[in-house]
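Structure first, commentary second.
With one protein chain held back, the other chains of the complex are shown just where they sit.
For subunit A:
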Amino acid sequence: MSHAIVEELVASGQLFDFVSQAAVESIYPLCGVEVTVLGPGPLPWSDPPVGIALVSLADTGESGFQAVAWVGGPFEALASLAEALLGERPAEDDEMLQDAVRELANIVAGRMQERLQGAGMTLGLGLPVYVGGARSLNVGASLVNGVSAHVQLGLPDRPVLAIGFAAKEG
């Protein structure tokens, strides 16, 4: 049932709208920067970002349905996001950079949870997890249906993030 709903949302373009709206609604209040949705981007498994934070969403019933929401991008873009939040630029391996990306992914997942509830899916949120470097290559291996939006932040270096949602196999 849930897989069918996601498939329909992808086909109708509504899932992309949900993700785009979730991105805009999450980033502006969190960082105070304007957001421009550039358009659909490749899913993480065909174009892995250098750093990515993932949040699992699972059916609170018995269907076993699972999905994932993510925020990813090159380190420079992620560092710009963290700088907008914290007022100082973290290094690539800084806990604060990972915290910033995890936090944004968590909020995006919450916004998706709310929208999908409106579409008939009741999903619980998991804890955000950050993966970086080569490990991010495997992120999308089990994802079957989803969309990714490329969004640009209104910061001096115009960083672009990939924000998305996809169902997991099974």
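The rule is short, and it goes like this: a residue touches a chain if its C-beta (ideal position, glycine included) is under 8 Å from a C-beta of that chain, and two chains touch if they have at least 3 such contacts; residues count from 1.
Definition applied: contacts and distances are computed from a predicted model.
Given the choices "Chemotaxis protein CheA", "Acetolactate synthase", "Sugar ABC transporter substrate-binding protein" or "Response regulator", state the protein name listed in UniProt for the chain not shown.
In UniProt, the chain that is not shown appears as "Response regulator".
Would you mind spotting which of A:Val6, A:Leu43, A:Val68 or A:Ala109 touches the chain that isn't drawn?
Touching the chain that is not displayed is residue A:Ala109.
Which of these touches the unseen chain: A:Ile5, A:Ala58, A:Leu86 or A:Val160?
A:Leu86
Contacts of subunit A with the missing chain: which residues?
On the subunit A side, contact with the omitted chain comes from 25-26, 28-30, 82, 85-86, 95-96, 99-100, 102-103, 106-107, 109-111, 113-114, 117, 122, 125-127.
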